[in-house]
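Of the protein chains in this complex, one is absent; all others appear in place.
Lettered A, B and C in written order, each chain numbered from 1.
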Amino acid sequence: MLDRRTDLAAEALDLAQTGKEKAKKLSGVRSRERKENGFSVTDVEIFGKEGSEALGKPCGNYVTVDIRRIWQRETESFAEAVEILGRELRALLPKGAETVLAVGLGNAAMTADAIGPLAVRHILPTRHLQEKGSPFSSLPSLALVAAEVVGKTGVEAAEQVSALAAVLKPDAVIVMDALAGRSIHRVCHTVQLSDTGLAPGSGVGNHRRAITEDLLGIPVIALGVPTVVDGATLATDLLEEAGVNLGESHVLREGLFVTPKEIDERVQELARLLGWAVNAAVLGLSAEDSAALLG
Amino acid sequence: MLDRRTDLAAEALDLAQTGKEKAKKLSGVRSRERKENGFSVTDVEIFGKEGSEALGKPCGNYVTVDIRRIWQRETESFAEAVEILGRELRALLPKGAETVLAVGLGNAAMTADAIGPLAVRHILPTRHLQEKGSPFSSLPSLALVAAEVVGKTGVEAAEQVSALAAVLKPDAVIVMDALAGRSIHRVCHTVQLSDTGLAPGSGVGNHRRAITEDLLGIPVIALGVPTVVDGATLATDLLEEAGVNLGESHVLREGLFVTPKEIDERVQELARLLGWAVNAAVLGLSAEDSAALLG
Amino acid sequence: MLDRRTDLAAEALDLAQTGKEKAKKLSGVRSRERKENGFSVTDVEIFGKEGSEALGKPCGNYVTVDIRRIWQRETESFAEAVEILGRELRALLPKGAETVLAVGLGNAAMTADAIGPLAVRHILPTRHLQEKGSPFSSLPSLALVAAEVVGKTGVEAAEQVSALAAVLKPDAVIVMDALAGRSIHRVCHTVQLSDTGLAPGSGVGNHRRAITEDLLGIPVIALGVPTVVDGATLATDLLEEAGVNLGESHVLREGLFVTPKEIDERVQELARLLGWAVNAAVLGLSAEDSAALLG
Partner (left out) sequence: MLDRRTDLAAEALDLAQTGKEKAKKLSGVRSRERKENGFSVTDVEIFGKEGSEALGKPCGNYVTVDIRRIWQRETESFAEAVEILGRELRALLPKGAETVLAVGLGNAAMTADAIGPLAVRHILPTRHLQEKGSPFSSLPSLALVAAEVVGKTGVEAAEQVSALAAVLKPDAVIVMDALAGRSIHRVCHTVQLSDTGLAPGSGVGNHRRAITEDLLGIPVIALGVPTVVDGATLATDLLEEAGVNLGESHVLREGLFVTPKEIDERVQELARLLGWAVNAAVLGLSAEDSAALLG
């Protein structure tokens, strides 16, 4: 059987509750919907072995924010999305965290995987401005790294982050990456925050060692956006939707991406969104502040 | 009914000869297969109203070269593909053409549509080096333009090219663009040359005024590579292959692209391939010459 | 004698009035200083053969705006500079101009020469949105082109612009380019507007056919920023300042640029400034509008 997976807990939950799988009793999962300033937010909590197996995800808290409003180009929607995401991200960071390492994962040369490294360019580092007496010395200390993919460096992203965390000893790590979704309706329309860390490259089908609290010994908050649906996954879903018993199809064996036509532009905007959300959560900057400071 | 279209004549021919449509008698189309230095080449000639309607393409000659060998990274395959494409392109240019305008169509900021403008960077312009006594004065005169999309300029690519052709008065125009294929097996694997011109943006679903001999009054040779399959087209094909009578599916209404995972890298290489093929056809440069002159 | 030239009329005037050259009576030149919303503006009018020879520039009106305030990152200074430049540019455009062609000159691959092509990306084209009934049909018609350098295309920028103007028949043309200054204090700190057109590439020492009303038959308004001082010019000035009678120096023979350290970042910001100024002058957009529409 094909692995028709999604990195989104809310989507996994939808799937588990519908279709052929709905019979299953879902122990170990709690979820609720809420509205925040006009944005739909879904909280999914996975606990215990049962919950984890039911959704195929590690235990923890997953917050999904529907940000499709920013594509309607209403004047204020981008700034509002920054505010909401900043607030949700801050809620997942350990209370009183004073030093944070933000990590952009992914391959800058691959459009659908470039959100992480691009997001780093929209974050204001402050760790080097901590001398006493500096106007910035009261800000939390924020350090950044774009951890390139192992094929470009020979070093796993998890190793790069471990190495840096061992020296910087931050109170928490934020990792940003492109994710894989299963529904094309969520692609570029959803931001998932979680306190479970994440596995670099999962969005583009390259599973690598996960960057988690287990690995680093400190909380790891993940911030991700689905940018692609795997071609095989989409095809399978489509056929099942049409009631077809899936046999063999050559289409399904190819390494294909399904993306929105506007993927290049979307990725640029989403990287800015994630970066400014980190500025908001860690440094308390508004979207307007980030615009003025980072252009 | 959905328009499940392809810009490739060879593909349209395949479709017309197979599946439900095979009963149709194909008048007005001649085709043959040949091997050139290990590359498979398909010639399709469309003539008369019947041929044009059967394949949904204007009358003319279409040459399709299967270039997937360049992705195996055999040492010499890229240079060989440049040579074959240069030769096929020269055969389509009017005999004795001494001044040529090469045009890159597409949106440089959209990966799947960037082949045209990127290809222009790999071509050696010579028009400005034609003074008597210059070492280049014996070369044909080659002028270049990257005709950006109308959404970025307010000017249709066809208008941009007409304007320039009216002043430069070249013997022929070569237009380069990304195309839409219908089979994912041809995407990034095929170059189509034709003497029919082309409609900018057709590869990415933005139909614009065609750039043809009718418009310009001189021969227009097209050079294109399929970089995407439209999501709706692929889904429909897949369902029909599975014997499903297509009803309504929300998947089919979205503006989705299906591309190879490696699309960013592929587009870079294909642009170089097209550009060097133009250098070979017009200026007689080998791949090695182009590498030395253009880096 | 070395040609220690400047593209800035205000600078040429300063030089003509000071140093060894000050004895000269300056007929045919009128100038005045004014303040606009805190920005220093210098108007220089050159008329008659004498004025033109004295300053080495064609007759016409030159407006120089000192924009160094935008580098202090005061919150509102960028938007204010857009407003001032938009107003000054509109004053130079023919009254009631309803169709405008904006041209970015220069080499996008050469940092110090990239302002023109980069500026084009910050302008909103409207020519293709003029159908009756469209919400944009009441806006003036603005078309754009980035006219690449002849070494990349084989076609002089002046030819590219002539060709397009012959087809689009605009009421006026705006040309944007990097300029050469003579004083390092004006580099990246000054915008010059003039109604005299300009010669592409003059900023980087490649003199090409000028784009002027004489060539096109319609008003040509130039918008430029000095990004470099020629190395030889600076060295000569420095030596003269030190009272040295210039003999031979090997330093002066090299093709050197003197730029601010931050040239890459400056060029990005200045391109945005020029682009938004065009949006303001032709379409009446504020900096905030341009930000919302063009990102």
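Convention: a contact is a pair of C-beta atoms (placed from the backbone, for glycine too) under 8 Å apart; a residue touches a chain by one contact, two chains touch by 3 or more.
All of these numbers come straight from a predicted model, not from anything done at the bench.
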Touch assignment to the omitted chain, from A:D7, A:E88, A:E148 or A:D230, lands on A:E148
Among listed residues C:A91, C:L129 or C:V258, the absent chain is touched only by C:V258
Hidden partner chain, residues of chain C it touches: 109-111, 184, 204-205, 231, 234-235, 238-239, 241-244, 247, 249-251, 254-265
Contact residues on chain A toward the hidden chain run 121, 125-129, 141-146, 148, 150-156, 159-160, 162-164, 166-168
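Here, only the chains that are shown with their structure count from here on.
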What is the distance, in whole Å, between the centres of chain A and chain B, each centre taken as the mean of its C-alpha atoms? 38
Mean-CA-position distance for chain C and chain A (Å): 44
Could you check chain C for residues that touch two or more other chains and list them? none
